[in-house]
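Sharing a structure with you now.
Here the complex is missing one protein chain, while the rest keep their positions.
Moving on, here comes subunit A:
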(Lines give C-alpha, C1' and ligand atoms only; values in the text may rest on other atoms or scores of the structure.)
Protein backbone atom coordinates (compact mmCIF):
# COMPACT_ATOMS: atom_id res chain seq x y z
CA UNK A 1 0.00 0.00 0.00
CA UNK A 2 1.26 3.48 -0.79
CA UNK A 3 1.95 5.71 2.19
CA UNK A 4 -0.35 8.58 2.84
CA UNK A 5 0.89 11.67 1.06
CA UNK A 6 3.14 13.84 3.15
CA UNK A 7 1.50 17.02 1.95
CA UNK A 8 -1.19 16.55 4.59
CA UNK A 9 1.33 17.90 7.08
CA UNK A 10 0.64 21.57 7.55
CA UNK A 11 3.82 23.42 6.78
CA UNK A 12 3.66 27.02 7.96
CA UNK A 13 5.32 28.48 4.88
CA UNK A 14 3.08 26.73 2.35
CA UNK A 15 -0.18 26.85 4.27
CA UNK A 16 -0.44 30.60 3.73
CA UNK A 17 0.25 30.26 0.04
CA UNK A 18 -2.13 27.33 -0.43
CA UNK A 19 -4.92 29.07 1.41
CA UNK A 20 -4.25 32.24 -0.55
CA UNK A 21 -4.40 30.26 -3.76
CA UNK A 22 -7.73 28.73 -2.82
CA UNK A 23 -9.30 32.06 -1.84
CA UNK A 24 -7.93 33.81 -4.93
CA UNK A 25 -9.26 31.03 -7.12
CA UNK A 26 -12.77 31.58 -5.81
CA UNK A 27 -12.51 35.36 -6.10
CA UNK A 28 -11.17 35.02 -9.64
CA UNK A 29 -14.06 32.70 -10.56
CA UNK A 30 -16.56 35.26 -9.27
CA UNK A 31 -14.75 38.10 -11.04
CA UNK A 32 -14.86 36.24 -14.34
CA UNK A 33 -18.54 35.41 -13.91
CA UNK A 34 -19.29 39.07 -13.24
CA UNK A 35 -17.27 40.09 -16.25
CA UNK A 36 -19.04 37.63 -18.50
CA UNK A 37 -22.39 38.83 -17.24
CA UNK A 38 -21.33 42.44 -17.88
CA UNK A 39 -20.22 41.58 -21.43
CA UNK A 40 -23.54 39.89 -22.08
CA UNK A 41 -25.33 43.04 -20.99
CA UNK A 42 -23.10 45.13 -23.24
CA UNK A 43 -23.90 42.70 -26.06
CA UNK A 44 -27.60 43.11 -25.42
CA UNK A 45 -27.17 46.85 -25.86
CA UNK A 46 -29.62 47.94 -23.18
CA UNK A 47 -27.09 49.65 -20.90
CA UNK A 48 -26.60 53.41 -20.88
CA UNK A 49 -23.05 54.57 -21.58
CA UNK A 50 -22.44 55.77 -18.01
CA UNK A 51 -23.43 52.38 -16.64
CA UNK A 52 -21.04 50.61 -19.04
CA UNK A 53 -18.24 52.94 -17.98
CA UNK A 54 -18.95 52.25 -14.29
CA UNK A 55 -19.07 48.49 -14.80
CA UNK A 56 -15.88 48.56 -16.84
CA UNK A 57 -14.04 50.65 -14.28
CA UNK A 58 -15.13 48.38 -11.44
CA UNK A 59 -14.06 45.24 -13.28
CA UNK A 60 -10.79 46.80 -14.34
CA UNK A 61 -9.91 47.80 -10.76
CA UNK A 62 -10.87 44.32 -9.60
CA UNK A 63 -8.56 42.75 -12.15
CA UNK A 64 -5.70 45.03 -11.14
CA UNK A 65 -6.29 44.06 -7.51
CA UNK A 66 -6.29 40.38 -8.47
CA UNK A 67 -2.96 40.72 -10.27
CA UNK A 68 -1.42 42.39 -7.22
CA UNK A 69 -2.74 39.75 -4.85
CA UNK A 70 -1.59 36.96 -7.13
CA UNK A 71 1.89 38.40 -7.31
CA UNK A 72 1.89 38.83 -3.55
CA UNK A 73 1.35 35.07 -3.19
CA UNK A 74 3.77 34.29 -6.01
CA UNK A 75 1.11 32.67 -8.20
CA UNK A 76 0.78 32.45 -11.97
CA UNK A 77 -2.61 32.97 -13.66
CA UNK A 78 -2.68 29.24 -14.47
CA UNK A 79 -2.29 28.36 -10.77
CA UNK A 80 -5.84 29.54 -10.15
CA UNK A 81 -7.27 27.30 -12.82
CA UNK A 82 -8.22 24.16 -10.93
CA UNK A 83 -8.40 20.97 -12.97
CA UNK A 84 -11.83 19.45 -12.39
CA UNK A 85 -11.00 16.28 -14.32
CA UNK A 86 -13.80 15.28 -16.69
CA UNK A 87 -15.51 18.63 -16.14
CA UNK A 88 -12.54 20.50 -17.56
CA UNK A 89 -10.86 23.42 -15.89
CA UNK A 90 -12.67 25.69 -13.46
CA UNK A 91 -11.79 28.87 -15.35
CA UNK A 92 -11.95 27.44 -18.86
CA UNK A 93 -9.23 26.20 -21.20
CA UNK A 94 -7.68 29.57 -22.02
CA UNK A 95 -7.46 31.06 -18.55
CA UNK A 96 -3.96 29.78 -17.86
CA UNK A 97 -2.37 31.25 -20.95
CA UNK A 98 -3.40 34.80 -20.40
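Observations on the model:
What we mean here is this: a contact is a pair of C-beta atoms (placed from the backbone, for glycine too) under 8 Å apart; a residue touches a chain by one contact, two chains touch by 3 or more; residues count from 1.
Definition applied: contacts and distances are computed from a predicted model.
Per the UniProt record, the absent chain's protein name among "Membrane protein", "Clp protease", "Gas vesicle protein" or "Cytochrome c oxidase assembly protein CtaG" is "Gas vesicle protein". Counting the whole complex, the residues of subunit A in touch with the unshown chain are 1-2, 35-36, 38-39, 42-43, 49, 52-60, 93-94, 97.
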